[in-house]
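Report on the following structure.
Just one protein chain is left out here, and the rest sit where they should.
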Amino acid sequence: MSDVPNDLRYTKDHEWARLHGKVATIGITSFAVEQLGDITQVDLPKEGESIKKGAVFGSVESVKAVSDLFAPVSGTVVKVNDPLSDSPEYVNEDCYDEGWMVQVELKDANELEELMDAKAYQTYLQEQDHD
Amino acid sequence: MIETRQLIHPERPIFEHGAEGRSGASLPELDVPAIDAQKHFGKLARVTLAALPEVSEVEVTRHFTRLSRWNYAIDLGLYPLGSCTMKYNPKVNERVARMPGFAGVHPQQPESTLQGALEIMWRLERVLCELGGFRRVALQPAAGAQGELCGVMMIAAHHQSQGRAPSKVLIPDSAHGTNPASCTLSSYTTVPLKTGETGIVSVDTVAQACAENPGDIAAIMMTNPSTLGLFETDLGKIAEVVHAAGGLVYMDGANFNALLGKVRPAETGVDVMHINLHKTFTTPHGGGGPGAGVVGVGATLEPYLPTPTVEKEGDRYFLDYRRAKSIGRLRSFFGNFGMFVRAYTYMRELGGPGLTLATEMAVLNANYIRARLKDVYSLAYEAPSMHEVVFTDRKLKRETSVQTLDVAKRLMDYGYHPPTIYFPLPAVTGGAGALMIEPTETETKETLDDFCDALRAIADEAKRDAEMVKQAPHQTALGRLDETRAARQPILRWRAK
Partner (left out) sequence: MRYIPHTQQDVAAMLSAIGKPDVASLFSHIPETLRTKRPLDIAALDEAALLRHVSEIAGHSRPAMESLSFLGAGLTPHHIATAVDAQLARAEWYTSYTPYQPEISQGTLQAIFEFQTIVAELFGLDVANASMYDGASAAAEAVLMARRVTGKHRALLTPGLHPQYVETIETYLSGQRDHAAEEKKIEASGRVSLEQVKKDLDAHDDVACVVVQTPNYVGVVEDLAPIAKLAHQHGALLVAVTTEPLAFGVIVPPGSVGADICVGEGIGLATPPSLGGPGVGLFAAKQDLVRQMPGRLVGETVDKHGRRGYVLTLATREQHIRRDKATSNICTNQGLIALAFTIHMCLLGKRGLQELARINLAKSEYAKAQLERLRGFSLAYSGPTFNEFALRIRGGKPALVVEKLAARGIFVGVADGENLLIAVTERHTKADIDRLLEELDGACP
């Protein structure tokens, strides 16, 4: 069973978000990482760019696949996890901590509330499994 | 199991051979005054020499001969890659392509001295027209994907000349990746069509897509038989629907080997189609190329062919650049001429009945493999197979921890090149792996039996010793390679340590 930390919010596309003040840290879940396999490249927006909830804001690649990243919230990118450009394996090793992707200053804090909590995401994963 | 072990030499990169000052070149003595390049070119002169190897001809020959032995090849055994049509490459083709009258002609020679070369092109085009029912065939495209680009650009030119600018091309989800990529190069948006449970593209799916994009359909791109090895039985009706919607029908002819003498695509509503001479017509794959992706057209697209075309007037052949609506030129010169010579030689050796027989036996062989393996591997689709058959690893994965990739790698230990794996996309939904097997007509029944026995044995091994299968191959000179490492820290050239 995939690791689903309690303090995060989740999307159906398997991104997570963690809030501190007005800034949300965003990454992909361990379920997504398992599906992708060894990640070889992470493409992220630049600091200062804005991202829009539900829209593609980057991509992750494994040897033989590319997956788009969908923004869980809207806002302005204030920090990018630059080490991922040289060490994409951090996402495989620790997707909830060292493998985070971007930090975004929220446009609308309520957007985060619309995401699934850990319990709902776990249920969602179980449903996926039965499909 | 075929015993495949042999003496194989490890071989360092050529840059790690040789000695300073050594050379494998044979150069003439200078019989004119020498020129000092530094003085002649001044600041444009090269100062640091290109770091090429310094090796003798013997070292070069051993190096590449040794390397060649690390390759699998059709001449070593069955090469059942689906959609690649790895059939035997006749030796006589190679001899003909090397004749000085073909290999030794320069593209800028006056036409009067190129008559034989132009004649081969003219004759090849006529034979291809006979096979496909086309009016004309553009020979210029260098490979299938460039043929697609050529076809899609002609389609765009046609719409433009009608004062229309539709923006979408319908492409079944089973298509080769080159199809959508070629559309993007022509600024078309692609609309993926679901093949559904049967694997066949239904006329209803197409009609619905046309209805959802009124006036905006430029074309449909269909591979027939599809990459699933299935004949698109609705093609005639689909062509009617697409034509009624103002679109044209592009057929990807990668699998033309299944149709020779049976179906002339131009008679089924197809407006344009590329043919891979390196698949159906035995020109060698050369470790990745060169190919030749000639493009047949009906009357609608004839005005837009790339230039020049080869024409005949009386006994004289000439290059014709007069085609006001041409899409232009896709490459330098006239195409991969060396491949034209080989393909023509092959077609004339087999003739009509021989080519028809090739198709019949290719389809027989695929269906034989299907019959011999369907109880062990899961058939992706129930519809009758043409020249290739697609299995999935559903049953295998249910019963064992072995997957498609492991089966493919283990096949090497049995002395075979694996089939195409994890393609086409509709067969690999839901995490399944696909094995796409195309035996071609040039294989004997004994070879097919041995190959099927190997695949059956592997399915058995998967139950008894899954770990062994997952560590395969064991008999090859190198084990599984670390592709993740290659992608994470790309080393794309040799450098001195």
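Lettered A and B in written order, each chain numbered from 1.
Definition applied: a contact is a pair of C-beta atoms (placed from the backbone, for glycine too) under 8 Å apart; a residue touches a chain by one contact, two chains touch by 3 or more.
Since the structure is predicted, the reported quantities are computational estimates derived from the model, not experimental observations.
Student: Touch as defined at the start, partner being the missing chain; which of B:228, B:272 or B:347 qualifies?
Tutor: Checking each option in B:228, B:272 or B:347, the one touching the absent chain turns out to be B:347.
Student: Quick one: which of B:24, B:196, B:246 or B:303 touches the chain that's been left out?
Tutor: Going through B:24, B:196, B:246 or B:303 one by one, B:24 is the residue touching the chain not shown.
Student: Of the residues listed, B:170, B:193, B:327 or B:432, which one is in contact with the missing chain?
Tutor: B:327
Student: Since one chain has been left out of the picture, which residues of chain A touch it in the full complex?
Tutor: With respect to the unshown chain, the touching residues of chain A are 40-41, 61, 63-66.
Heads up, the rule we're going with is that only the chains that are shown with their structure count from here on.
Student: Determine the centre-to-centre distance between chain A and chain B, using the mean Cα coordinates as centres, and give it in whole Å.
Tutor: Chain centroid spacing, chain A to chain B, equals 38 Å.
Student: Sort out for me which residues of chain A touch chain B in the complex.
Tutor: Residue list for chain A touching chain B: 37-38, 40-41, 61-64, 88-89.
Student: Per the contact definition, I'd like the list of chain B residues that touch chain A in the complex.
Tutor: Where chain B meets chain A, its residues are 422, 483-484, 487-488.
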